[in-house]
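What follows is a single structure, written as structure tokens, with notes after it.
All protein chains of the complex are present and in place, except for one that has been dropped.
For subunit A:
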Amino acid sequence: MATTHTRSAARLMMAPSVILLFAWMIVPLGMTIYFSLLRYNLLMPGTEEFTGLLNYEFFLTDPAFFDALKNTLLLVGGVLAISVIGGILMALLLDQPMFGQGIVRILVIAPFFIMPTVAALVWKNMFMNPVNGLFAWLFRLLGAEPLDWLAVAPLTSVVIIVAWQWLPFATLILLTALQSLDEEQKEAAEMDGAGPISKFIYITLPHMARAITVVVLIETIFLLSVFAEILVTTNGGPGTQSTNITYLVYTQALLQFDVGGASAGGIVAVVLANIVAIFLIRMIGKNLEA
């Protein structure tokens, strides 16, 4: 499909959806930018006025912003590390021939189907609760003082919960990659004298590079905007210890009713996401080239 004619026909056919998608994106973005330049507080209706970049100044100099920025990056990085490394290990395990493989695979995928709020509440009340939680019981069993996870290590707790949700996704993608590894290549490596570890480092891992890239990119997109898990567990606290940018924007808009400030925060989040995306594509994007 490479003649001039088919190409322009293709453009024409694609135009409606491209235009729709573009409008879908540009209208909210435009409105957000517009609001971010206004003094716009829901508690003072009718007093909107143009304030230039004042909202940005407030948002960016807010000490909570730097905490949120740090937390966002830690959250994304932590979950990525756990889900990619854990996913590789799980995939290697599930690739071994074993009894009931099909059922085990479905069970492993299951967490991915659970809504974030539900998953977070289950973790909060059944695992991390300092009195009734499973972890508390385990700690007591071992004679240790139970931990109030959400108070003592709020960000770590959120990372654990979110990682639990994303581990199946990573496992699934990496498992399919693993299964597409040519059997003869493994045998050739074996004949060449590669042990299990060398075989993993030199054959399996490079083969999975593309899948790992996909996992990292997709997860990053979603992890930059983690919200529900924080809302139902720590509410961003204590203090701002588990507040990420998304959650900070939420507190601005819906707890302080400052639409202008929240919009500025939203734009900052968009810029941040783009910076992260550029870095990622620079670092690992070459893996996606055929």
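Note that in this section contacts are C-beta pairs under 8 Å (C-beta built on N, C-alpha and C of every residue); 3 or more make two chains touch, one makes a residue touch a chain; residues count from 1.
In this section, contacts and distances are computed from a predicted model.
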Problem - From "L-lactate dehydrogenase complex protein LldG", "Glycine/D-amino acid oxidase-like deaminating enzyme", "ABC transporter ATP-binding protein" or "NADH-quinone oxidoreductase subunit E", the hidden chain's UniProt protein name - result: "ABC transporter ATP-binding protein"
Completion exercise
Cross-chain touch to the chain not pictured, restricted to A:Ile85, A:Val104, A:Ala188 or A:Ile275, is A:Ala188
Completion exercise
In the whole complex, of A:Leu74, A:Leu121, A:Ala209 or A:Ile284, the residue touching the missing chain would be A:Ala209
Handout entry: On subunit A, residues whose C-beta touches the chain left out of the figure
Key = 182, 184-185, 187-194, 198, 202-203, 206-207, 209
